[in-house]
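Apart from one protein chain that is not included, each protein chain of the complex appears where it belongs.
After this line comes chain A, so read on.
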Amino acid sequence: MSSSPLRRTALDALHRSLGATMTDFAGWDMPLRYGSERDEHNAVRTRAGLFDLSHMGEITVTGPEAAALLDHALVGDIGGVRVGRARYTMICREDGGILDDLIVYRLAGSEAGSSPYMVVANASNAQVVLDALVERSAGFDAEVRDDRDAYALIAVQGPESPGILASLTDADLEGLKYYAGLPGTVAGVPALIARTGYTGEDGFELFVKPEHAVELWQALTKAGEGAGLVPCGLSCRDTLRLEAGMPLYGHELSTSLTPFDAGLGRVVKFEKEGDFVGREALAAAAARAGANPPRVLVGLVAEGRRVPRAGYAVVADGTVIGEVTSGAPSPTLGKPIAMAYVDAAHSAPGTPGVGVDIRGTHEPYQVVALPFYKRQK
């Protein structure tokens, strides 16, 4: 970590007034939790939670060749995304290594055929993504704009979130599908309303101007009072995404892995028009993952109560067969869980004899398919 002062979101004073425990996350001073992170987690699973995600990095791409640039720079089929829809995708290096995972929103444009795109990167990678997009934009009639300071991002997640949001907006939430976004007004504030999230629940992410963030947060808090909405920190966001089997950059994803190594080869669209950065290496990675995968991302569920942490060795018969990438006590399952990369021979659900080396003791773990949790629709 650099020694530069932590960046603060537009909601910083509000978090402090709520008694939040703050943490340094990718150079931002963010709420870790307000009270019990387990209570916050359970609120999102059963009612609703409110998150400040203003650290996320927004990059806007405009111009006649915006889609062509993104098709070249990213691994997904961005040209195929319709106006008002969003796509989970990745940006890779020429060697196929993952630079970041992204959500790309195609916004409504003022003129046909040239609607802008908003690329949302992880806070820790936003500069890397921005630099790569600028570099890859050479030769395209498109502009890449750093909009990190142009937005605050507030998420309301959980089964009660549609009702809470509906009480504050006339926007057509029923018509707003998962991975779609539409411009609207929420509590009198102009917002891009997106049905996306990182919790495994139904929910919304609201991109607004920073000067409107406090007003929106307070309106959502008030609207959610009767429905059990609580403010939620990054600690429960991590356990929510882990239960939902969603990868986190720096844990399940890194430059030393391709999307195929991470079990996410489906995001790479070889059939799209034109060349894209990493195509050749990714084709080789796809073949390798199909024929002879190095390691496979699996879920592990503890039989005991000790918690696996990132970096702990996965073992079988006294031999290291893999490594934990994320681990936490699961509030929903009531036991410790982990995601881990393990040798293919030990990756089938139910493989016997698998354990995690927890500070010198081999604790038994069950290999399961991801995700650990899937919401009932």
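The definition used in the following text is that a contact is a pair of C-beta atoms (placed from the backbone, for glycine too) under 8 Å apart; a residue touches a chain by one contact, two chains touch by 3 or more; residues count from 1.
Convention: contacts and distances are computed from a predicted model.
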* To do: One chain of this complex is missing from the view, so tell me which of "Glycosyltransferase family 4 protein", "Glycine cleavage system H protein", "Anti-sigma factor antagonist" or "Methylamine dehydrogenase (amicyanin)" is its UniProt name.
  => "Glycine cleavage system H protein"
* Structure fact -> Full-complex touch with the removed chain, picking from A:125, A:196 or A:239, is A:239
* Structure fact -> Considering the complete complex, of A:162, A:247 or A:329, the missing chain is touched by A:329
* Using the definition of touch stated at the top, determine which of A:145, A:209, A:251 or A:309 touches the missing chain. => A:309
* Please pick, from A:15, A:33, A:47 or A:212, the residue that touches the omitted chain in the full complex. => A:33
* Asked: When the complex is taken as a whole, what residues of chain A touch the one chain not shown?
  -> 21, 32-33, 36-38, 235, 239, 305-307, 309, 328-329, 336, 359
